[in-house]
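Yeah, one chain of the complex is gone here, protein chain that is, but the others are all in their spots.
Each chain gets a letter, A, B, C, D, E, F and G, in the order it is written, and its residues are counted from 1.
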Amino acid sequence: VRQGFEEVVYCQGKATPHLVKIYQTLTAEGIDVLGTRASREQYEAVKEAIPEAVWDEVSRVLKVEKRDRKRIGRIVVCTGGTADVPVAEEAAQVAEFFGTKVTRLYDVGVAGIHRLLSNMKAFQGASCVIAVAGMEGALAGVVAGLVDVPVIAVPTSVGYGANFGGLSALLTMLNSCANGITTVNIDNGYGAAYVATQINRLACGGRHLSEEVVEEEKDE
Amino acid sequence: VRQGFEEVVYCQGKATPHLVKIYQTLTAEGIDVLGTRASREQYEAVKEAIPEAVWDEVSRVLKVEKRDRKRIGRIVVCTGGTADVPVAEEAAQVAEFFGTKVTRLYDVGVAGIHRLLSNMKAFQGASCVIAVAGMEGALAGVVAGLVDVPVIAVPTSVGYGANFGGLSALLTMLNSCANGITTVNIDNGYGAAYVATQINRLACGGRHLSEEVVEEEKDE
Amino acid sequence: VRQGFEEVVYCQGKATPHLVKIYQTLTAEGIDVLGTRASREQYEAVKEAIPEAVWDEVSRVLKVEKRDRKRIGRIVVCTGGTADVPVAEEAAQVAEFFGTKVTRLYDVGVAGIHRLLSNMKAFQGASCVIAVAGMEGALAGVVAGLVDVPVIAVPTSVGYGANFGGLSALLTMLNSCANGITTVNIDNGYGAAYVATQINRLACGGRHLSEEVVEEEKDE
Amino acid sequence: VRQGFEEVVYCQGKATPHLVKIYQTLTAEGIDVLGTRASREQYEAVKEAIPEAVWDEVSRVLKVEKRDRKRIGRIVVCTGGTADVPVAEEAAQVAEFFGTKVTRLYDVGVAGIHRLLSNMKAFQGASCVIAVAGMEGALAGVVAGLVDVPVIAVPTSVGYGANFGGLSALLTMLNSCANGITTVNIDNGYGAAYVATQINRLACGGRHLSEEVVEEEKDE
Amino acid sequence: VRQGFEEVVYCQGKATPHLVKIYQTLTAEGIDVLGTRASREQYEAVKEAIPEAVWDEVSRVLKVEKRDRKRIGRIVVCTGGTADVPVAEEAAQVAEFFGTKVTRLYDVGVAGIHRLLSNMKAFQGASCVIAVAGMEGALAGVVAGLVDVPVIAVPTSVGYGANFGGLSALLTMLNSCANGITTVNIDNGYGAAYVATQINRLACGGRHLSEEVVEEEKDE
Amino acid sequence: VRQGFEEVVYCQGKATPHLVKIYQTLTAEGIDVLGTRASREQYEAVKEAIPEAVWDEVSRVLKVEKRDRKRIGRIVVCTGGTADVPVAEEAAQVAEFFGTKVTRLYDVGVAGIHRLLSNMKAFQGASCVIAVAGMEGALAGVVAGLVDVPVIAVPTSVGYGANFGGLSALLTMLNSCANGITTVNIDNGYGAAYVATQINRLACGGRHLSEEVVEEEKDE
Amino acid sequence: VRQGFEEVVYCQGKATPHLVKIYQTLTAEGIDVLGTRASREQYEAVKEAIPEAVWDEVSRVLKVEKRDRKRIGRIVVCTGGTADVPVAEEAAQVAEFFGTKVTRLYDVGVAGIHRLLSNMKAFQGASCVIAVAGMEGALAGVVAGLVDVPVIAVPTSVGYGANFGGLSALLTMLNSCANGITTVNIDNGYGAAYVATQINRLACGGRHLSEEVVEEEKDE
Partner (left out) sequence: VRQGFEEVVYCQGKATPHLVKIYQTLTAEGIDVLGTRASREQYEAVKEAIPEAVWDEVSRVLKVEKRDRKRIGRIVVCTGGTADVPVAEEAAQVAEFFGTKVTRLYDVGVAGIHRLLSNMKAFQGASCVIAVAGMEGALAGVVAGLVDVPVIAVPTSVGYGANFGGLSALLTMLNSCANGITTVNIDNGYGAAYVATQINRLACGGRHLSEEVVEEEKDE
């Protein structure tokens, strides 16, 4: 069974020639590939081998996407500040790559709660929310207090001093007294996108991630 | 709008007379109540005031449930060991109180991986899984590698020494390389049950937790 | 120079006979005394020696206050949940003992941000705010985003698991991206009240804490 | 309403072209801008676009200040050692940018307590003190024991080994038994300056930070 | 060779009958014994067997001392607050038991630096200083800045919240920028007394702890 | 007594000329040398002096091995992911250098438990297993649940965020509820290989590591 | 296949009636049982049901052992101090229950290295060593420097202050630069005994733990 979209490569730390080979092998089999945490150097090497490769400097996502995938349902990806956008974009682009519609709502952190409150309509109809925040990380709890769908909290390493590399935001999210929050690893946009896609598919009537793929393949 | 089932009380640290009053006020209004982390002493005082009150020694859940709530969908609650059962039961009973069907699968931790593998059919058709584990906490990752629905990981404080009160299981779960895991606070069965119910409702075609309630009320 | 109101005793860990002696010596000199973290047993012993002694079970404040102190200015003491009230009351009562008017606004945590937003008028005219919160501790940042006076954040040890005895709330507050927050030790209502009183006096045109006292004494 | 002085930019991590644009947009609207943690490279790019830009190598503050702002009241900024001066200067220059008079008192740490004691007159008339210290961080407590106004403690990451990136100074300050101390994040000179300005305005009879601005604007 | 005074017993956790036996065996051989961290219950049992046993409730030192030991040299034991006295007394009494003259200077912590400064003469002629402090633990650094002999810093677990069981004072002391400080474990009055005695003997012209004993024995 | 194979050099941090000299001295005496954590630059310098030197880029092992050592028994080295291979290869090559037969089984982590289960025959007849894993580190516990020989767990620093430099995998391994696991330091492939060789020799009827060597030398 | 001796029960936290049932069921089937961390209360209840039950107050091991098991090979269990004996005895008795000969060598910690050095003959012929130590935990490294068989290090929670519940000894052991050490969880005597038995059997020519049992059963 061809599954395709499940091919997400974690580029960080992979030797460039090795990475190019992975991309070549997969695309040769007609499989679309998305890499996370790709460096510019890795991008340039892959691009030379596969001209369709596109790289987003902010999210460091490196994609070779040939199929025109139908997107279903809808999730919201929001951030506390602009420094959290790289992680949020990793989440958003992975979710889109997996066939999920994404609404972005960036820089609505609790320091300016009014920006969030005046954008509540963006959450309507979403099957779940990915809340990305560093420093104090309070966004996730505030959002969960306002919506009734699952909030997947992504702490980021944004900040300095007593943020201890993301620990502060992580603890905030784990200890939130708002209902409906679960948490992933610091800076793990990918992991949040994966779960959000699972939930979105369930909400769209699909059962599971891999079955869904199989069924869709048959439709083509 | 009457919502009722959302009344979950966190009993720990509440003065007994104060707790009795909360139970009396709510049940007087016809609202069902579930309390978590209730002590035997709290139970006995509530029981005296409200004879229908039932208490489960293992999970420390204290319930006054008069409505006969229809349960929908299905989730699995599994544990690594028997010492994790109190937290698992808090999760299972809260989910049931919120109207979710629950399959229990206890003591299937990775030390005896065969017990888990020979019970994989229990996961079929479940909209999500709550994996409860202390000590090394590896259960969540193993389960997530085997199923395609969201796994909500609940680290427990079970263990000693370098478990540091649940930190070891928490870090294991946050760092899992399996896809589809999110994590809640140490021993937070309640929080896992809340999110699992949200996901289960989405999978059953209901939209949100509170809307769902409203619709159901109309059906009566 | 008699100063009186500066007599705050930290009762925890003090032997009861020793504590009674402290209260007797001070009150014999006409000095009002406030003790923090007093146990019921300590209260009963002091009460026997000094019938005017009053004790508040929630805040564990044990007071012998004979002078009828004029209160000036105004501060707000708010909490995230009801479990934070003991610390908040320590802060509020110490501030009042030091001659500060206090507005209480409890249980307005971010899980229910609407309760906070519909009470914004309480903050008008306050010279500063003491924000008391445990678990995720996000209240301080949200309040600081809404007001323009200093917010003194008091993390509490309320919570369990990954709250690590108040560390989670402490880190949240230290890392807040809202402007105008400073933080004191976990559960240190007393310390927050002291600084809030200093700020309130400055705002009322008084210069310093001890000079203020001296001037006021002369007025009598 | 034009507010102007509230424009403080956190330069660290911002792409240089993006930062230049921010400075251009604001100054084009006649708004003064102060950036913290600006690199030399960022400075040179901004300077090219806006020749009035000035950069201080020590504090890494990058300013475009055209209005000749009246400074009011007075605060003291003191440090334990010379290695703490960069953080102290960030605090001092931000406070001045916000219209506060600042007295600097550097290198008066507790290892040489006599230098501090022989400079006590510098504190007279100050509305509050910013105490900046790394390593053991004891300066804040010693100063608070000597003055009667609020002391805002800024732990720095100066030191090595068991300073754990500023944790040692942070814990010292949070645990001080001196009255009148509150603490901000490690190396957070900006945050301390913001609160100090709020307190200084209250002491000068102004009410709040933004109202103050509004009133002042009217005066022009 | 009879050495005697080296017999210091760590009573905590020892079964009472076992402890009584230790005391009996040693005293039967004419050896003086000092026990640290002895409970009242342990004291009463030892007392019954050896009527000369004396116990100090504050320091929890339990002594059977029959020889009339000459004390030499002089050290100072000082504390930040009164809550640190139990640890300080353990240090002082152990040092005295080892034959060292001790000057006590309690409650001179940095919150009231003037008390310390007006008692500097107490340090004159001392061969070293034991500085005992909890909470922020700044006393050791301040003292080391004022004297020219070694300062042995003893952090205590006194405090709450972010003192993390003595960690705050420990880190303060390890990171002190004053010259001449070394540190022992949290609450380890005994260990400080041992080293102070070694230094004191060196300063008195004796060479080592055990040789010293031997020589002294001969003098008798 | 010539021992030879015990010459393992820890290259990291050694000055290149110094390292070259160590290799020259030992090989001049006919002793084989294996260096761990050697950089390319160190390799090139050693190679210039000793042309037989070989370096493995992945494991960073730098070897001069002239004797043709007989390998005995058998151990398994397995990894959770491909990023753990450098540490695993350090272990495998050191064990081989010490005369142990090694079976490699890489990338069989718990996220894909089926790969491990379908390779169980590789463990048959092995005297012990070295399980190398980062991130959640669950591999060691799963393997120990499946085999009956000692499992030496090597946590790696592979991962990001809340892996805290390998702490997450370390705690997982220390807290495993599977029987038969012991743990070495993070990334310590060398240490695991040493113990595995000791066990393998015991299983092969040899007594100890150094005696074994002596005996073997005699055989030549 | 009957295996019997593998029945080790972790008693801590198990309800007494539940524990009695476990013991009854197993002994009824002729299986010997050893329980670790059994309380006196648990012992008395089990004793009432099974008069042959014996309990050791020091190690808290609760045994029903009817078979007269032949012991093979030999291991050494040593401790740094007497306070580590409870953990050491858990290890020693479990190893004996599993059929291993055990030599005990207690209170030979590094503070008195001579006691260890004058007992080196005890290590001759042992297949491995279990080194149990709290506080600084240096014993394991010293022993590993002196012997050539695997040393299984067991950190204990013995100590106070900066031992942080056993963390200090744990880190010491993990970071030992002596060859041949692996580490188990804090206070985990059981886990060390399990691995030591595995190694001892390999050294005695048996292959694996469970096979060994099977073979032995046949011999009877």
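Basically, contacts are C-beta pairs under 8 Å (C-beta built on N, C-alpha and C of every residue); 3 or more make two chains touch, one makes a residue touch a chain.
All figures in this text were calculated on a predicted structure; none of them were measured in a lab.
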Review point. Thinking of the whole complex, not just what is shown, which of F:Gly80, F:Gly166 or F:Gly180 touches the missing chain?
Key: F:Gly166
Exercise for review: Taking the full complex into account, find the residue in E:Val46, E:Ala92 or E:Val184 that is in contact with the omitted chain.
Suggested key: E:Val184
**Study point:** Touching residue (missing chain; options G:Asp32, G:Asp56 or G:Glu136)
**Key:** G:Glu136
**Study point:** Interface with the unshown chain - residue positions in chain D
**Key:** 83, 160-163
Study note, to complete from the structure: Residues on chain F facing the left-out chain by the touch rule are 12-13, 155, 157, 165-167, 170, 185-188
Point to revise | Residues belonging to chain E that touch the chain removed from view | key: 127-128, 147-150, 152, 170, 174-175, 179-185, 191-192, 194-195, 198-199, 202-203, 205, 208-211
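Methods note: only the chains that are shown with their structure count from here on.
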Review point. Out of C-D, A-D or B-C, which pair touches the same way F-G does, with over half the contact pairs the same?
Key: C-D
Check your understanding: Which integer distance in Å separates the CA centroid of chain D from that of chain F?
Key -> 52
Revision key, fill the gap. Taking each chain's centre as the mean of its CA atoms, chain C sits from chain E at a distance in Å of 37
Review point. Which residues does chain F have that touch at least 2 chains other than itself?
Key: 161-164, 174-175, 179
Check your understanding: Should the pattern of chain-chain touching be classed as line, ring, star, complete or other?
Key -> other
